[in-house]
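Below is one structure, written out as structure tokens, with a few remarks after it.
Every protein chain of the complex appears in place save one, which is left out.
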Amino acid sequence: MQWEVVIGLEIHVQLSTKSKIFSGASTAYGAEPNTQACTVDLGLPGVLPVFNGEALKKSVMFGLAIGAQINERSVFDRKNYFYPDSPKAYQISQLYYPIVGEGFIDVDLEDGSQKRIGVTRAHMEEDAGKSLHESFQNQTGIDLNRAGTPLLEIVSEPDMRSAKEAVAYMRKIHSIVRYLGVSDGNMQEGSFRCDANVSLRPKGQEEFGTRAELKNINSFRFVEKAINVEIERQMDILESGATVVQETRLYDADKNETRSMRSKEEANDYRYFPDPDLLPIVISAEEIEAIRSTLPELPDAKCARYMDTLALSEKDAKALTVDRDMADYYEAVQQAIGDAKMAANWILGDVAALNNKHAIEFKECPVNPEQLIGLLKRIQDNTISGKIAKEVFEAMYAGEGDADTIIDKKGLKQITDTGAIEAIIDEIIANNPSQVAEFQSGKDKLIGFFVGQVMKASKGKANPGQVNQLLQTKLKP
Amino acid sequence: MHNKTIAELSAGLKAGEFTSVELTQSYLNRIHSLDEQLNSFITVTPELALEQAKQADAQRAAGHVGILNGIPLAQKDIFCTKGVKTSCGSKMLEPFISPYDATTITKFNGSGAVMLGKTNMDEFAMGSSNETSWYGPVKNPWQLDSVPGGSSGGSAAVVAARLAPAATGTDTGGSIRQPASFCGITGLKPTYGRVSRYGMIAFASSLDQAGPMTRTAEDAALMLNVMAGLDSRDSTSVDEAVPDYTADLNNSLSGLKIGLPKEYFSEGLDDAVAKVIESAVKEYEKMGAIVKEISLPTSNLAVPTYYIIAPSECSSNLSRIDGVRYGYRCEDPKDLNDLYIRSRGEGFGAEVKRRILVGTYALSEGFYDAYYVKAQKTRRLISNDFNQAFADVDVIMGPAAPSTAFKLGELTDDPITMYLSDIYTIAVNLAGLPGMSIPAGFANGMPVGLQLIGQHFAESKLLNIAHQFQQETDWHTQTPDAFK
Partner (left out) sequence: MSKLDKSDVEKIAFLARLGVDEQDIPEYATNLSNILDMVEQLDSVDTQDVRPMAHPLDAVQRLRADVVTETNDRENLQACAPEVEQGLYLVPRVVE
């Protein structure tokens, strides 16, 4: 039996507003328990929700970025269920009339092709609090700081057919929300969470199979593993002739398996109805266009522009545009030094390498664009060689100062004086007669040896181009 | 002193005839000696009241103060009051000392008013007789074996018995107007969104409104001046300018067009009550008003529409009261569900449970369209009826209740008949219109209220219409013998 995998993803993105979606409490991460839970967040008797306009703006930005329909009239509904991290015993969400309608994402697959994944809808809702089980015997502690943080729930069409496609989609959404500045997409802190709906059906069958929902997976790697392990599990069940149970499952990263989370009898009737404490959200076409005009250039457009106007390769352009901070950094440098390829090499190479080694985001890079520009200009004006520049860069990264300061302090200026270089060359030639003879008799490759010797003698400071040129002249028989 | 209105008391304070402390103490004494008969207070706050009175006197001495400065009031126990028990008439909130003030309370505090205590009410505002309170029923001061009406029965009894010059109430389906009618006082339910609901424990969010319960229309205007206004903490509160509600009180009613819905004068309305209403309307004709019969054909849809919408909204609103962060918690819960089920099972009374169950059912899968959505549609039909009527008339009048106050225990086993006692008031909440009940006479020795219904934000006009009636009649000055 040939099976086809069908995957849909529900991604919950925490919107990076300063205050909560329905109250004026702070959304800052990491505060002491319940110090950012005001009367409204606690669901005290008599409190009422008041809607944060920034959450609307960020949601609309996302919708526009994925080419989706923005609903000019949307409504908040109550999703009723009892759980201690849900203080009102209902979550304010949007079921019937969400803010964002149908859209799409184009993802790059490993074989280089592109696939269009549909987005069914995206809606605003409030986050729940946190349950802490560890510190208490037989009890659970509830922290409501997170309760009321704005979420955008992005629901994909069941268009993905493999774990890899799912991860590609997830990465693209991640990139877009960070690009737009609507979320920091921090998976460790829980501001970007993914649920995957996985099912199998016989190839060719139109009807979907029974699906399992994998909940709260917080890394790209785990999403791929969880989906794959679930596909295997379901395939085993179906091949043995049994049926898959529709249920929610949790991924256990240590055991690399999924396990059932909620039993059937907890299946909830959420009794959705429009929240009578809130009024319909109405946004005009003009307001939507005003928001559209604030959208930054998005990854795909930026990538195309880099390829067209800066003549960068697709590989480089893609790599530079995945992360908006990296792209911003790149553009600042490229515009100042003019050499697109040089800037790309440095940023994708040296800068990214040190950032990754120290686990630092581009935004926090200790060498800012101005400083890097200063360094690259010294290569361009021949003050130092590219190789020396790498040494200087490491020192800059370690906080030893700007390029000129370090070049001065360490005496790294390139030697470009012809006479000085000739003097070194003369000495090398004098000290290596056999290699000279071999070279002159036709062993052209030995030029590398001589260049190496000159560079060594000059502690790397001799201008390589000039060294080469002068050696060629001087070594002529 | 206890027979004076807010306006009169304020003048007395201003003239130095007495201090707020003296005034407050005199009401506290009255409450202490008389409330045992009525059970109209759940919590009396003597220390707080006297402290507030002292401050009010100091403010008055220091300079210009508003009319409500130093005036003692009673607050319905549905308003969250910081540092003071807020029970909403329920065992479920028996231990709840609110950590914050409702906006209405903040506004009264800002005006310098004094809080004598929190009044008794039907549990979570669900009831029409003040018999569902955990704290025992309230008695009607006119006849102690009768109900005061509900859910603001405590506030109505307080004002009728002169235990305070005025009180606040809330009205979802008639809970200010019906008890005002049963107790012979003046009650106003403002337009939906006129007064903030922040801190007012929610029953049915799209229907609830807070309002004044007083002896006179003038006093109601003075209270509304403080209560009304946009509140940024309440999304449903309306950004409509607040006029001085006393400004139009003395406007002439000549040419006023009064509509009497024929549906209100059919079987179900007590004959003696009907006679009182007819006489009251004749008073208006004497003042130059023109009376015409109108029709509100959807009147019979009001009660069924309400009894889907209100329980649905309240079933969700009350879910937050689960014993986790505040309120009553059962002993030794063995797991989470047990905590919820037993706390709520032991904490809520039967009427509240009934409505939670009905609302949960109406919203549940498979029934939502048939019940809730259907009710929202009939709600629009009811609202349309009023819009059409107001094209022809300026105000709609009729009885506030189909009878005078019934006896304690008479309807407790008959919920549906109990629901029908709100038959004239419910449609007004569904349409969000302002409504008043003013004392219009007596039937069988018990008070009868005349209901006035106006267009959205026409409180000034309603108060004017009420005030003029109170210049020509003296029903509103009557006091039950036991409390003179």
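Letters A and B mark the chains as written, and numbering starts fresh at 1 in each.
Here is the rule we go by: contacts are C-beta pairs under 8 Å (C-beta built on N, C-alpha and C of every residue); 3 or more make two chains touch, one makes a residue touch a chain.
As the structure is a prediction and not an experimental result, all values here were calculated from the model.
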Neighbouring shown chains of the undisplayed chain, as defined at the top: A, B
Option from B:Phe108, B:Tyr264, B:Tyr307 or B:Tyr424 whose C-beta touches the chain left out: B:Tyr307
Touch with the omitted chain, as defined above, among B:Leu34, B:Ile341 or B:Ala389: B:Ile341
Omitted-chain contact residue, chosen from B:Thr236, B:Thr404, B:Thr425 or B:Gln451: B:Thr236
Contact with the hidden chain (one of B:Thr104, B:Thr246 or B:Thr360): B:Thr360
Residues belonging to chain B that touch the chain removed from view: 95-99, 191-193, 206, 232, 235-236, 238-239, 300-301, 303-305, 307-308, 315, 319, 322-327, 329, 333-342, 344-346, 348, 350, 353-354, 356-358, 360-362, 364, 370-371, 373-381, 383, 415-416, 419, 430-433, 456
Residues of chain A in contact with the chain not shown: 17-19, 23-26, 32-39, 42, 44, 50-56, 75, 82-84, 131-133, 135-136, 138-144, 250, 261, 269, 271, 274, 276, 278-282
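To be clear about the criterion, only the chains that are shown with their structure count from here on.
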Contact footprint of chain A on chain B as seen in their complex: 79-80, 86, 88, 93, 96, 98-100, 102, 197-202, 204-206, 232-236, 312-313, 316, 319-322, 324-326, 336-337, 340, 360, 363-365, 368, 372
In the complex with chain B, residue positions of chain A that touch it: 39, 42-51, 78, 80, 82, 84, 87-90, 142, 269, 271-273, 276-279
